[in-house]
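For this depiction, one protein chain was excluded, whereas all remaining protein chains were kept in their positions.
Per-chain residue numbering starts at 1, and chain names A, B and C are given in the order in which the chains are listed.
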Amino acid sequence: MVIVMQQGASAPQVEAVIDQVQKQGFTPFVNPGVERKVIAVLGVVDSQKVTLVDQFESMDGVERVTLISEPYKLSSRNYHPQNTVVEVGDVRIGGPEVVIIGGPCSVESREQVLETAHAVKDAGAKLLRGGAFKPRTSPYSFQGLGVDALKILAEAREATGLPVVTEILDPDDLELVADYTDVFQVGARNMSNFRLLSRLGRTDKPVLLKRGPSAKLREMLQAAEYVMVEGNHQVILCERGIINFDDACRNTTDINAIPVLKYWSHLPVILDPSHSTGYTRYVTPIARGGVAAGADGLIVEVHPNPSKALSDGSQALKPEQFRQLVQEVSRVAHAVGRQM
Amino acid sequence: MVIVMQQGASAPQVEAVIDQVQKQGFTPFVNPGVERKVIAVLGVVDSQKVTLVDQFESMDGVERVTLISEPYKLSSRNYHPQNTVVEVGDVRIGGPEVVIIGGPCSVESREQVLETAHAVKDAGAKLLRGGAFKPRTSPYSFQGLGVDALKILAEAREATGLPVVTEILDPDDLELVADYTDVFQVGARNMSNFRLLSRLGRTDKPVLLKRGPSAKLREMLQAAEYVMVEGNHQVILCERGIINFDDACRNTTDINAIPVLKYWSHLPVILDPSHSTGYTRYVTPIARGGVAAGADGLIVEVHPNPSKALSDGSQALKPEQFRQLVQEVSRVAHAVGRQM
Amino acid sequence: MVIVMQQGASAPQVEAVIDQVQKQGFTPFVNPGVERKVIAVLGVVDSQKVTLVDQFESMDGVERVTLISEPYKLSSRNYHPQNTVVEVGDVRIGGPEVVIIGGPCSVESREQVLETAHAVKDAGAKLLRGGAFKPRTSPYSFQGLGVDALKILAEAREATGLPVVTEILDPDDLELVADYTDVFQVGARNMSNFRLLSRLGRTDKPVLLKRGPSAKLREMLQAAEYVMVEGNHQVILCERGIINFDDACRNTTDINAIPVLKYWSHLPVILDPSHSTGYTRYVTPIARGGVAAGADGLIVEVHPNPSKALSDGSQALKPEQFRQLVQEVSRVAHAVGRQM
Partner (left out) sequence: MVIVMQQGASAPQVEAVIDQVQKQGFTPFVNPGVERKVIAVLGVVDSQKVTLVDQFESMDGVERVTLISEPYKLSSRNYHPQNTVVEVGDVRIGGPEVVIIGGPCSVESREQVLETAHAVKDAGAKLLRGGAFKPRTSPYSFQGLGVDALKILAEAREATGLPVVTEILDPDDLELVADYTDVFQVGARNMSNFRLLSRLGRTDKPVLLKRGPSAKLREMLQAAEYVMVEGNHQVILCERGIINFDDACRNTTDINAIPVLKYWSHLPVILDPSHSTGYTRYVTPIARGGVAAGADGLIVEVHPNPSKALSDGSQALKPEQFRQLVQEVSRVAHAVGRQM
């Protein structure tokens, strides 16, 4: 049983709940480091549940009491049967429209970003992506332009009207990145960075959560839960490819993840066919496949000159290839009853 | 260097080539158990190649001499740039049309098969699938009705006009199965049963080759090569899901395999969304995704009463669900420029 | 419920059981292609079980009636609590002694095998391994010397007294291979070749069963079950590495498999550190690790001149490296209370 306190519940209110848990003979565990206190009560047997839920839900400062049967709760479609639609400016992700996010892997220069932003907007993209802080396997690889990149992205937003998605690596950067971005991206390597997730749960901006390369789908929904339990329910799930035994592609696109996540959860689900394949020539077929399988959107890497990209050039599309992708995907979207 | 002899090359012709290889200072290795002799000559250095190819290609009984740069050759698009179209009766797999194969996992009874065959034909399937010999993990599981099943399939073909696809497990069953089937299916567990593949290479019926659950795509093409080197080039590649770390589905649909195999090879590529997902509710979305990504066809399990199926009931579609699948897939097929 | 008939049960006896199953309202399924008939009765509910077991066990020709709770039965330690010891001549595998099998991957020549056989015997090996028929991913790779190799192995046995282990690929080769070998090896690619397993179950020679590269341990025990249900309980399980996402080694040595298989099953468990690592320099450390973790033996590739081996040279040990391995492993074996 989990007792979720209201945001801003007072210390005496929390203490009173803890006291009551102890009086009932249970050991309470309060999750540390979380603004909205969650008190876990372990060992409740079935026959006690109804009584205890009533009792604790009536206490001051308690928001709700949850009996968990699945390992995720707020992200479950059982909890919230209708689709969640995440709004970013005028863009609605998770509704009838298939939404495409385009832009470079890394922000490299003002010219590169502005050129790309105009190109992806003209082609039909609704949001602009671009990396300011890049998590790189090697400390000797290009790590992103940091705050300069954020400023360039903001300028591109102003020039094109496209809202911006960029990755946040570190809770300490939260205020800085929040000043510039419209959507926080959590990268695959950070899917289990629970501190980062908790802090994003206390912001009011949507979170685009990428699946870890070896995360089970149940684990991904539990990562979303870390954000949601803090009060921010604007989470977009993103399949970006999983590790596997074959080296034919950079990753394996787990296309099953799309209908599975849509069945288990009410959150929007998008696909990143750039990382999930790793080769330009496979991006468009897999983008089509993802939308046909029910994806609510795509996030695609575009670079004006892929062969000179500082990261992930082998999987980037040129603007004209991106335009072709949007056209092909649009036809598929309509064939499966979506708009675009 | 590989010297491929003509089918029916005489023993003296083979001996002459072997002698010549030895005279050149190499050790010849003749693949045993193969009707069409292939003589591998190991250790040829680059500077010798041109001369040796000319020399051996001019010998009696030699069909061709191959210098291998990829691990597969006859199945490579470099060797055969245009798409191969496999013909089964009037059905053409690998051409503009997307072809759907439907039917039960196992043949259980005459009524079940006839009912299913009529239903899938009415819905738009072009071939009938059904298992007579079933490879089962446990010796205590239902292993198929054997020859009785083959007879039922043949009766269903007569009743509906649908050509039949059925699995062959054992080279010893080859003549028996050949009497009834139109296409030999090689199951995932047998993708590396090289003796079986070689013998199928000496038949004149198409082979539907399923990918092993942990086979790399390069290994799959080499398995196709075992069939093709014997003279039978009518091979259909089938992605049917790979093993992975998540248990959300029975397998992971490796949708990347579709554009990768189409890029590397000229052979037709189809998808089995039933095995690759394992749950009825995900079959249709993944079928749509596969065709959108470029699949030339689908093989789908259909059962009049899935809850009573003797094998794989949890992934079978009822006839009306299959009809719906065909309609949805047809719209996607047209959206990507295919016919159906 | 599974009714196992006696070997040689008469057709009328089998028919009588089948009739009785039908009279009870169940559909019997008789596994085809199996000498010892096994009749599966599906759909028995718990309340009927005791009565039905009694009834069928009293019928003529019935050996036993089994209620299955695990997916494997005859290989289960629940069924047979003490360790099985497989005897090959004077060698006992599965008892207190750790047994080492050494020899080349492929038989390449008489000299190579005789030299290696003497060397491994002198170093302390108890059996000689060597491949006559090689399953190769590519049809253009060396496929083994076939019957000539079998004769060379037999000669090496005569010269050294070491019993021989060699792989069988095809049920059709069974009589031929049986004439020369002491132990049938089933390779990783054939772990799910159920026809081959069934036929080996009707021989009286031990079977060394290699784990498929992506086989779950439960599936491996079910493969052993295919042999055992036919009457041959002399099965040796062999971990030889599993596929994975890292390319640091050829395979991942699943060392956990050793204590897991020993816990679940009474069959002997050995390790192949040559295939499970793929690099000579890692073979000895992993051999030590396997024995420390409880392996009953090792199967190790040895070649007098690894750089000239026709297959798997990168993982072969020279005779002096093998001698060193045996010495190091022997110290570890004694440290864990085993003999060698």
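Going forward, a residue touches a chain if its C-beta (ideal position, glycine included) is under 8 Å from a C-beta of that chain, and two chains touch if they have at least 3 such contacts.
Worth saying up front: this structure is predicted, and the values here are computed from it rather than measured.
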Among C:I18, C:A117, C:L145 or C:I255, which residue is in contact with the omitted chain in the full complex?
-> C:I255
Against the chain that's been left off, what residues of subunit C make contact? List them.
-> 214, 216-218, 242, 244-249, 252-260, 263, 276-277, 281-282, 285-286, 288-294, 328, 331-332, 334-336
Given the full complex, what residues of subunit B touch the hidden partner chain?
-> 214, 243-245, 247
When the complex is taken as a whole, what residues of subunit A touch the one chain not shown?
-> 2, 29, 31-34, 38, 40, 42, 66, 68, 71-73, 133, 135-146, 169-172, 189-190, 192-195, 198, 213-214, 219, 222, 225-226, 229, 243, 310
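Going forward, only the chains that are shown with their structure count from here on.
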Identity of the most central chain, Cα criterion | B
Using each chain's Cα centroid, which is most distant from the centroid of subunit C?
-> A
In whole angstrom, the CA-centroid distance of subunit B from subunit C equals 29
In whole angstrom, how far does the Cα centroid of subunit A sit from the Cα centroid of subunit C?
-> 48
Multi-chain contacts in subunit B, i.e. residues touching at least two other chains, fall at 214
